[in-house]
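Of the protein chains in this complex, all but one are displayed in their positions.
Right after this comes chain A.
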Amino acid sequence: MQEASERIFQNFEQSFKDFAEATDLTRRDKATKLSSQIDVLSLTRDGLTYLYQKSSLLDEAGIFEGTAWNEPDKLVATLVKGTLKAGHPTSSFEILSELRLLAYARADAESSFISAREAQDFLEEVVVHNLEFALKEPTEETRSVMSERELKKAYNLFGFIVSEIDLHGVYSKLAQEIKLICEQRPIVTRKARELIRLVDQRFDTSGDSEIDRQVRHYIHAVSAPTVHCREYESTEAYTRFLESCNPSTLEAEADAMGHSMSSTGLVSKHHAALLKFLAQKHPELVPNCLDLNDRGIAEWEKFHEFVTTIILEVVSPSNAQCIYGLARMLGQNLFSRRPVRVGLENLRRIKLNSQVEKRILKSVAHPAEEVTALQYLLGGVIKVLGQPLGVGQGNNPTCQSARGISMWSQHAPAKLIDMIITVATQNNLVMRYENHDLTSNQLGKGLLEKLDYNLDPVSVILVPHLDKLYNEMMKRSSGRGEDPHKWVNPSMYGQWIQLGFASCYDYLSNSILDFEGFVRIFYASFHPHYNGGREMAYPNPVGIFITSSKGDMVGFHAVSLLRVAEDDQGQVRAYFLNPNNEGRQDWGQGIEPSVYGHGEKFGESSLPIHQFTARLYAFHYNPLDIKELVPKVPEKELHQVEQLARASWGKSYVWNQQIKLW
């Protein structure tokens, strides 16, 4: 390995020499070869460091001549992402270009075209527009267009830039990003924690501005929410301190800890120590420590024995995040449901399948020795039950599975626990589809090539099975001349899904057929102004077009429509779960889903309903309920949606104006 990289450097030197000695005639060819070495070098940190040192020499030697990167002062920061997505050789040149700018910004080299200040500003802007790479959390669109290797290059580049440049110009943007992520209350908090750590390490947050205060609040939430936590770094010392406290100090500590958690969704290791201590010695303070509402307090009082058992058995400093899920479970009175209690009781006693055990431990960033895989799994179950909308797909193309877990967690929690028990013990799952029993272990590969383990423990064990089952159902119903989701969704997710199904894409004519009629049905079913004011009882699994920031068609995505309602400004909005929890999305045409500030509950995304509908291609509905309502939807509304659709993803399709019998 070491020898290999030495060789790469030598080979690079030789190619660089060939390039430098070439005349204009063959320079582009030589640059192409050189770029293949840049490609390899940019995969490792050593390689990037090496390239960084060479970057200004390469620039001077004219590697960018005749390319779009030739004039560094005319580069556009917002275009960087697009060129990185274009793949090699474009992405390799782009990486080299950023590296040379970094050298200019840090005054390790000088350019006659661009000053250090300008280079710095440019890079800051690039970082802000590419946080998905800096944090290794790509959006749905990015994931569908970039290969694993290209993603690795981009991650590596931004890891390097972020560690090397002065980030001051992006402080407020990063603070905003932290808020965006945390407001969605994801179950997997790794991304939030990394960002918070980054800000903590790289900025002076001791100031008095609103941003400083906000950032400090998040930093404390993950590291040490109270003054005493800061005093007693280790949880052991902290526990000893708690033992010596008087009741009023304890109460203050519990209140502060509870508030920190409920306001951020983040839990610190000290919180685990405090909760375990209180559960044993001062159970009356547990509600404070969990910041419970009235319903939660009642629930705790009724089931404190059972909950205490769970706390002592599951919670530990390295598993602390599940405390937030527990608080939410109490607040939702989930323990009042007998099947849930029975399920958790059963789950405590299972013996994990060895492969499942490995999977769980692999999903934990830094597994602690004293915590078993089963404890992590129990913690994971508590998180999923407490935060159904915090379920995410991670870096996997498995939006359908994530959507299912979220839906069961909300509407069939005991059924979900049952499924988890089966998979955890058998590493297998059976589902029935159209009178055939499908056994996941006997099925071929699903959509998943290689699981990204940056997932919660429940997803990490269920998704591989759900993905295969889902894929098999899709296969069995393809070729029917209609969207297979029509049959698959109700089978996969359960009886909550309406059997009626509308899709604007017509398989037989390969066109968008009667889009107006399609939108009409959607509005008559879900828009409160046109559906008789009915609210949605259950989530609706819908299909949407993913579009780029220019509005161009990129691919398909599965989300759950949760509710449609007016926000406090009187605007009707669609609230939905996007399993790819990502705040900073831009679907083009000014359509940018928001995650807070427009009446969203934690974990919801929202859009004005006409914007949401303009990206919709399929949904379930009840045809019997809407007969009289359909004709009453005003044309004006329909046209507004159609215009947006036609000017974006619609450009990739033939539009058929024929009227369809829905």
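Criterion: a contact is a pair of C-beta atoms (placed from the backbone, for glycine too) under 8 Å apart; a residue touches a chain by one contact, two chains touch by 3 or more; residues count from 1.
Methods note: contacts and distances are computed from a predicted model.
One chain of this complex is left out of the view, and of "Branched-chain amino acid ABC transporter permease", "3-isopropylmalate dehydratase large subunit", "Molybdopterin synthase sulfur carrier subunit" or "ATP-grasp domain-containing protein", the protein name its UniProt record gives is "ATP-grasp domain-containing protein".
Residue A:H88 is the one among A:K54, A:H88, A:R328 or A:K383 that touches the chain missing from this view. Residue A:T26 is the one among A:T26, A:Q53 or A:T78 that touches the chain missing from this view. Among the residues A:R149, A:R190 or A:H411, only A:R149 touches the chain that is left out of the figure. Touch with the hidden chain on the side of chain A covers residues 1, 3-4, 7-8, 11, 14-15, 22-26, 29, 32-34, 36-37, 39-40, 43, 86-89, 147, 149.
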